[in-house]
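One structure below.
Apart from one protein chain that is not included, each protein chain of the complex appears where it belongs.
For clarity, chains are labelled A and B in written order, and residue numbers in each chain start from 1.
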Amino acid sequence: MCLAIPGQIVDAEEIDGNRVGRVRFGGITRQAFLDFVPEAQPGDYVIVHVGFAISKVDEEEARQTYAYLAQAGLLDEEEFAP
Amino acid sequence: MFICPLPINRRDKVLLGHGSGGKLSAELLRDVFLPAFSNPALCRMDDQAIVEAAGARLAFTTDSYVVKPLFFPGGDIGSLAVHGTINDLAVGGADPVCLSAAFILEEGLPMETLRAVAQSMGAAAQRAGIPIVTGDTKVVDKGSGDGLFINTTGIGIVRPGISLSANQARPGDRVLLSGYIGDHGIAILAQREGLEFETRIQSDSAPLHGLIGAMLAASPVGGIRCMRDPTRGGLSSTLNEIAGQSGVGIALQESSIPIREEVRGACEMLGLDPLYVANEGKVVAIVDLAFAEAVLAAMRAHPLGAEARIVGAVTDRNPGLVTMRTALGTTRIVDMLAGDQLPRIC
Partner (left out) sequence: MRYIDEYRDAKVAESLTRRIASRATRPWVLMEICGGQTHTIMRYGLDELLPPEVELVHGPGCPVCVTPIEVIDKAIAIAGMPGVIFVSYGDMLRVPGSRSDLFEVKASGGDVRVAYSPMEALKIARANPGRKVVFFGVGFETTAPANAMPVWQARREGLTNFSLLASHVLVPPAIRLLLQQPANRVQGFIAPGHVCTVMGYREYEELAAEFHVPFVVGGFEPVDLLEAIAMLVEQLEEGRAETENQYSRSVTREGNAAARRIMFEVFEPGDRKWRGIGPIPMSGYRIREEFAQFDAERVFDVATVTAEEPPECIAAAVLQGLKKPHDCPAFGESCTPERPLGAPMVSSEGACAAYYRYRRNPLVKVSDVHLSPADQQAR
């Protein structure tokens, strides 16, 4: 359930009392409601589900954990190299 | 406390899915039309029928266009119809000769719309060098149509010795694809009410007879087993049909399949698989291994085949199934879809 994908906020504005923005997903752009992520600004990445941003991607958290994973991968290779 | 959901299997009405080019369409053919019309030419179920008449081998094909919206980035229902019918002839190894165009118009359709479509069709036919020589027009009551439906029929002459058919794929053959998949379907979806999104994607609608001519010239007779244009139902439906009719397996390599970033983005957002998205300017060819590189080179030398790739191979394993080696090195099935792909929330 819950198909949601990360995209980058291109711009944001208030329309009819909602905070709405254009979000870019790998080359296409779509409008998304940003009311649930008041702290997210253009340039930030958000996770979007059915046209609503439900979280702002914690880029620092992502960078740290991924760096750890990628590094673990390299170390593994050394371990298992013939 | 634990109860089972209820089955449903009644199908006494035509559903939209019956027109989508996938399993339901195949069912309709099998259960309604083939029993009624049965004859050898039809039963081969290629994109076109080849009939012998007066010493020539004629290719004959027909197609109806019901696309909405009528106008979309990269084309319109008119140019789509011209290209589509030319392509159905070309993939059978036929040189297209001429086309017909029959219109079903809804009362109240703006004349300007009709004029624009007709102009576009004429221009497409002229650019392709294939004239529209006859046609018909009918008007139906307001509310009975979607504004404008077009049926096009095409006649071509099959080159001597050429015999292309979906039942000729053999283990060891290579699967060649002429370029990016999913462009047309995504260009259409981007306009659809309820889904709208911004994209620069254009439909890839194009006449392929020039590209296909170059491919045939690059290999001896029999080197290319069959060709198809993967329209509704996408690359998956086309390859499943070939695998089924030839009784072989087809193994694809995910990393070899070219997909534009925008198409990927749209598919990720809507939960769609690009393998099932329609194309209108692509050709898939099953080629004898010995000639695969030569045909590939010929494709890449042509403007419509610049991004051509070898995307898979025919195998004797898993006959009738299309499988794919994923980016992670595992294997999955590329199934034939039941009806149209639906955007999902899950």
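We take it that contacts are C-beta pairs under 8 Å (C-beta built on N, C-alpha and C of every residue); 3 or more make two chains touch, one makes a residue touch a chain.
In this text the structure is predicted, and so the values were computed from the model without any measurement.
Q: Over the whole complex, note the residues of chain B touching the chain we left out.
A: Spelled out for chain B, the touching residues are 1-10, 13-17, 23-24, 27, 174, 193-195, 249, 251, 253, 255-256, 261, 264-265, 268-271, 292-293, 310-313, 315, 317-318, 321, 323, 325-333, 335, 338-339, 342-346.
Q: With the missing chain put back, which residues of chain A would touch it? List them for me.
A: 1-6, 8, 16-18, 25-26, 33, 35-38, 45, 47, 49-52, 54-55, 57-59, 61-62, 65-66, 69-70, 72-73, 76-77, 80
FYI, only the chains that are shown with their structure count from here on.
Q: Report the inter-centroid distance (CA atoms only) between chain A and chain B in whole Å.
A: Centres of chain A and chain B (C-alpha means) sit 35 Å apart.
Q: Which of the residues in chain B come into contact with chain A in the complex?
A: Touching chain A from chain B are residues 190, 196-201, 260-266, 268-269, 271, 344-346.
Q: Per the contact definition, I'd like the list of chain A residues that touch chain B in the complex.
A: Interface residues on chain A, with respect to chain B: 1-3, 5, 7, 22, 24-30, 48-50.
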